[in-house]
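Showing just some of the chains, left in place.
Note that the chains are named A, B, C and D in the order they appear, and that numbering of residues resets to 1 at the start of each chain.
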Amino acid sequence: MSEVSLQPQQVRDAVRAALAEDLGLAGDITTNAIIVADVVGEAVIAARQPGVIAGLALAEAAFCELDADVRFKAMVTDGDAVQPGDIVARVAGKTRALLTAERVALNFLGHLSGVATFTRAYADAIAHTSARICCTRKTTPGLRAFEKYAVRCGGGMNHRFGLFDAVLIKDNHIAAAGGVSAAIEKARGAVGHLVKIEVEVDTLAQLDEVLRHPVDAILLDNMTPAQLREAAAIARAVNPRIILEASGGVTLETVRGIAETGVDLISSGALTHSVKTLDVGFDFQSETLF
Amino acid sequence: MSEVSLQPQQVRDAVRAALAEDLGLAGDITTNAIIVADVVGEAVIAARQPGVIAGLALAEAAFCELDADVRFKAMVTDGDAVQPGDIVARVAGKTRALLTAERVALNFLGHLSGVATFTRAYADAIAHTSARICCTRKTTPGLRAFEKYAVRCGGGMNHRFGLFDAVLIKDNHIAAAGGVSAAIEKARGAVGHLVKIEVEVDTLAQLDEVLRHPVDAILLDNMTPAQLREAAAIARAVNPRIILEASGGVTLETVRGIAETGVDLISSGALTHSVKTLDVGFDFQSETLF
Amino acid sequence: MSEVSLQPQQVRDAVRAALAEDLGLAGDITTNAIIVADVVGEAVIAARQPGVIAGLALAEAAFCELDADVRFKAMVTDGDAVQPGDIVARVAGKTRALLTAERVALNFLGHLSGVATFTRAYADAIAHTSARICCTRKTTPGLRAFEKYAVRCGGGMNHRFGLFDAVLIKDNHIAAAGGVSAAIEKARGAVGHLVKIEVEVDTLAQLDEVLRHPVDAILLDNMTPAQLREAAAIARAVNPRIILEASGGVTLETVRGIAETGVDLISSGALTHSVKTLDVGFDFQSETLF
Amino acid sequence: MSEVSLQPQQVRDAVRAALAEDLGLAGDITTNAIIVADVVGEAVIAARQPGVIAGLALAEAAFCELDADVRFKAMVTDGDAVQPGDIVARVAGKTRALLTAERVALNFLGHLSGVATFTRAYADAIAHTSARICCTRKTTPGLRAFEKYAVRCGGGMNHRFGLFDAVLIKDNHIAAAGGVSAAIEKARGAVGHLVKIEVEVDTLAQLDEVLRHPVDAILLDNMTPAQLREAAAIARAVNPRIILEASGGVTLETVRGIAETGVDLISSGALTHSVKTLDVGFDFQSETLF
């Protein structure tokens, strides 16, 4: 996972916004009233559930933003699997900074690790096939870059980032253009040479029509495994290099069957729109840890 | 629900940020390539699952941001329950605006309706008691105000908004202060007269100690229903007006038993940190709707 | 005063905005034309009037923003009283940074020390009573967090920070709700359990009515000391723990008489809306100071 | 005063920031709990003290920001003098918007009218002379453009806006440059042809030296009226078109004597750094006003 990375500015901006949301104008009135400014302390961040970690850079930044001298020592790497009790990171610095940033750090870490953990479950279920699990644009507003990063940490692939970086032609576009052919031609004429074109189809009849045109990928929506298998056979016969994506009805129960149909990608909005946080605890301690 | 409301600037800023995230610099290259700029159309937003709606203002703003002349007609109000097939809103305007804003509108609406739906399930389960379900600071970074609004739409109560608007003294604060008494006194001396103080306790022994001091609320963490019942009896005997909050191990299965112990509030991070989106569909149509 | 503190990000943002206001696009054209870039120098910030200092962190940040290597050595702490001639801080670094940031640093320091000084005068005048002086929402737009901090440095208390962190029911709310009782009930039902409710009353008749309801605090507006004394007696008889706040007609001449009536708090908008800057000088020097 | 104006974007940005400061994430929890969303109402803004009004555009924007349909009818113009009881503006719209924006509107209006009122007092005191009162860079951080506008509303002149739009050479610059002559030459060589140069002098000896160089204005700092008179005579003899500014020790008592010395401008930081708010009331009413 070591090559996956977030931009520093992106991390800083997101953490600052989250801290501002939690601190308001008046700050942590409990901690500031009770904890003396110069006291230092240490804490351990540990997993309370099995899962896959993602978002360590955001957790670290939350503490450092409040105390530039905080030492944050990650004991695992984003993408690593953890078991209950596993130490994820140790953090030492001003006690005020530790207690005040704790919730923001855990909110990011828990949410993104939740995404990675869910993704990993899908990825493991289809590891015996050549299919890959992949996210969608059904992300939490404001967190897309981080959630797509967490999907990669979990072993998934990223679909397009937004409306701007690839063409995905759906039924409304086709209807408005007056047919698949016109829609594809219009798109091809308007976008740059490094933009790929994918077309969504619901039926084998639509698939046949799309295959008459030069497209890069086809999204097979809401088909049964049997239909997917047939669609894959038809498509590969016409264009062996076409990319086939399946979507609709994807669950941990169904994903294996879908993957075995021979599609390249299986996309699921649930990876990012229905996230269960990974339970990660923050244990403040008095002994020196590192 | 009619009194619950969001600030217009808050809605606009969140929607603009989400659109920027989805549109990037180049915009919706598919729609712009295929749909002629002046064409208008209409769409229906309908529930595909039973649930409680929240976030209509954000959905409306997403469309209006791209076409100031969009007409958005909500058929339900935030806080209303819907059944599969129920029409949530009708929207008419430039086809480009409708198709481009669709995902941002649904991402907000699905997420917040998910929060409201989950909250309503808890609220219904304890409706026969005087206890109320309530959220925490375990919210999605950047969406706290909206998620807390959705909790209210679902019939829940809001805990403090952040670290700035109430004092919540936890074990680390007590340890650092050298005891409950010192912690409470320090807090009371530092904060304004309109700030309430709540103290978290894990045991009945701690409860006894806290009850010797003038606090507004006590958070009973990780206690069994039997312990909660005993704690409530002890606390009410000392201070009949004290507010008692239970937290820890709260699920749809356990919440009824907790509520029947006599606590005032039951707080659950899951309301906002483990949200399952409410499935809401967007059906573009050619007929005129309104 | 050591527990009172400002958030680092808050300080940085305010100082950057103030520098941008003073520097525009072209910067300090006088200093840049005349002072060579690498020359270093030193300066002393000294009080020219007796007063109470507040805002050192903002002054420091102003210099550091322009030269990260500036050494700023505060000789007093926020909340300390100073006499004319007392050295407040010494600062050494690039001469350009010192001369360019001087005015922004002093504008913050003078204004906030003015708030602290004014507050201290009130606080001293009522130090023999249990009453405390407290600020309002009548603050300078954009500076509320800093002015409320300065009030604390001066020995005052903070009222609510904004419209968001406590309920204050005034006559217009009562009229709109159709009575005190309805207004209080509506508020209590809508806000979280950690939000306090204060009600403003102008007459003893209104006070009687409010005392029938469970509220946390009562604002006694524009009453004479005699009326305040009577009001306090009535209120304490009904609810010994109720918080009583007096407002209206508060001056350095009247505040002692008001404080002796037994109220808990005396609020005055003048602490922040009619501030006289504390005269603090900036003396650039050639000798090395530290 | 009709030609003085503020930029719309400037007004909008300042008002939005001030509202955000007052509303936080949760908004006006009192008003939202008690006042039904659709109820409309009216209010009168009236002077409670004699003074000069400034900042009507900011007050109007505060209400409009929360309810785009608010009707705000100014009964006076910025720069007009008012007496106690004079109606400054009438405002009608959603009751929630009126009550929620009231404080932000009045904070701006009171502060800026305070600046205008104070300035007018100075301007009136020297109206029999050709001297003009003028502000400095000693402004409230974040409000410079508005305070300088208010100074103009009060009949004063604006000094340079910031460090960027004119050269003002002070003793530290002269010392660093190795003399007045070198400092002026360096400045003249570095700045554009539309930038004026003013030099500060404390003594008649310094004045003599400066007058040997082509400068646009001279700031005579901390001189007695007698010294100012002599300085003016000397300077006018050398350069009849030179602009002479006096500063230091300017109060309402001393300003007349200073103005009668023949200087062109008298600058005073107190116009903006020691502002007493103008008391302006907000009376919510049930009758229809316009």
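Everything that follows uses one rule, which is that a residue touches a chain if its C-beta (ideal position, glycine included) is under 8 Å from a C-beta of that chain, and two chains touch if they have at least 3 such contacts.
Quick caveat: nothing in here was measured; it's all calculated off a predicted structure.
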With 4 chains placed, the number the full structure-file assembly comprises: 6
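Quick note on the criterion: only the chains that are shown with their structure count from here on.
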Between the pairs A-D and B-C, the one where more C-beta pairs touch: B-C
Centre-of-Cα separation between subunit B and subunit A, whole angstrom: 22
Centroid distance [mean C-alpha coordinates] between subunit C and subunit B, Å: 33
Numbers and ranges of subunit B residues touching at least 2 other chains: 3-4, 144-145, 158, 161-162, 164-166, 168, 186, 190-191, 195
Residue ranges of subunit A in contact with subunit B within the complex: 14, 17-18, 21-36, 39, 95, 99-100, 103-104, 106-108, 110-111, 114, 137-145, 161-169, 172-173, 175-177, 183, 186-187, 189-191, 195, 269-270, 273-277, 284, 286
Subunit B residues touching subunit C - in the complex, by the definition given at the top: 3-4, 134, 157-161, 164-166, 168, 186, 190-196, 198, 214, 216-217, 241, 243, 245, 264-265
Of subunit D, residues touching subunit A in the complex: 21, 24-25
